[in-house]
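Shown here: the complex without one of its protein chains, the others still in place.
On to subunit A.
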């Protein structure tokens, strides 16, 4: 079950498309509607779906957060939160299949000459109570997220915006003033959790949004029911009703799907997918390139403060064995860079392969023969402990003794941020620019590899101040070239995100990684 070539073939076209769209934004001033239809037509639905049909109810099962769940979209944290928020609310932009920003509530965006002012024109959209979505609603929502006394997840993403100086030019135009030039500002508008809510909303027991579905009922940790919003700006959904149910155990989700109790099961194991693929009972949808799988080396401490040791580790990894063993083959190999298939990905760098002789040679040069390292892992993500075990055996062949240490899954991410030297790491899809700004700059909040280089920071600022997308792509390529040569992330693979659906469900997109616009998007789904 190796990854077929189809998504690969689909991606270059998409990448180019995203690239051109961004070019239009910066060069001509407006992006208008070019990218908007992009998500719906080209991503490729699962199977021959035929003509959309209106009506029916779809039940979708996700893992949830128990009785603590909320419908406040700014508190979104889990996939279930994000899926519900997407049904009820809209963001100004969202990520396309290649992670470039696609306009949603924003009809167009237009940067000022120095890229530190952006004019956003809103679409003619209405909230579920009939009131129009206005510039004031946008500013209220963003100011709420950025509230210094609160801890909303999107706060860090909105950090570039000077919200005090930003203002509404008219009912449907917002001018954002930024603290510094930000060429990739549309990514900010697409940030996880940056939803637009009506002005002065403080309570979410009967949420009112501008999304494709209207609120009906909500029982935290159990279910949430929504109905079609007929006046949705992107066309009313086909489904009459959508019901999110919570099922934390994967076995329960697949059983409920097989038993006809639900029509959509989010997040299945590769083994489950393989068992049911092509058996005719259910359809398996694989969202490629959804989760980067890596080992993170702390570049500021021994032994990984020596780039030769990092290079040796790059060469120790047998990536295909890791994909086959830890991901049950449900994924593809990585090349020590984040964001395979995404906009700006340096696809031209040669694919690295295992070379134990050179690895041994490099270790010898670095004076690190008989090296012993501890590899932190945990049950926190599928395949982590398996990957650790496989890598331990691979390292042994190069004379490196890896001790696998398994930690608590509830606190793993916080534990490995600053302690240890080597750990299993994973990341969901996000633009390459966001990956860099969140993890690879000196003042990044979650810099798990402790990659801190002033010249690298400067390159990032240069990219953000470069208006010409071609020149910007060049800067990103130079940065990735360096990360490929001596970075701290040994990116060995990209896992598929696996969703199961009933046979009668049509229109579920397969071309988009998890967390993008087309993931868990139910307004374009119908029942045959």
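One rule holds for everything that comes next: a contact is a pair of C-beta atoms (placed from the backbone, for glycine too) under 8 Å apart; a residue touches a chain by one contact, two chains touch by 3 or more; residues count from 1.
Basically, contacts and distances are computed from a predicted model.
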Practice task
Mind telling me which option in "GDSL family lipase", "Heme exporter protein B", "ABC transporter permease" or "NADH-quinone oxidoreductase subunit H" is what UniProt lists for the chain we can't see?
Solution key: "ABC transporter permease"
Problem - Listed residues A:97, A:262 or A:315, member touching the removed chain - result: A:262
Problem - Listed residues A:351, A:374 or A:446, member touching the removed chain - result: A:446
Completion exercise
Interface residues of subunit A toward the undisplayed chain are 59, 61, 65-70, 77, 149-151, 153, 155-156, 219-223, 243, 245-249, 251-252, 255-256, 258-259, 261-262, 407-408, 410-411, 413-415, 417-418, 426, 428, 445-446
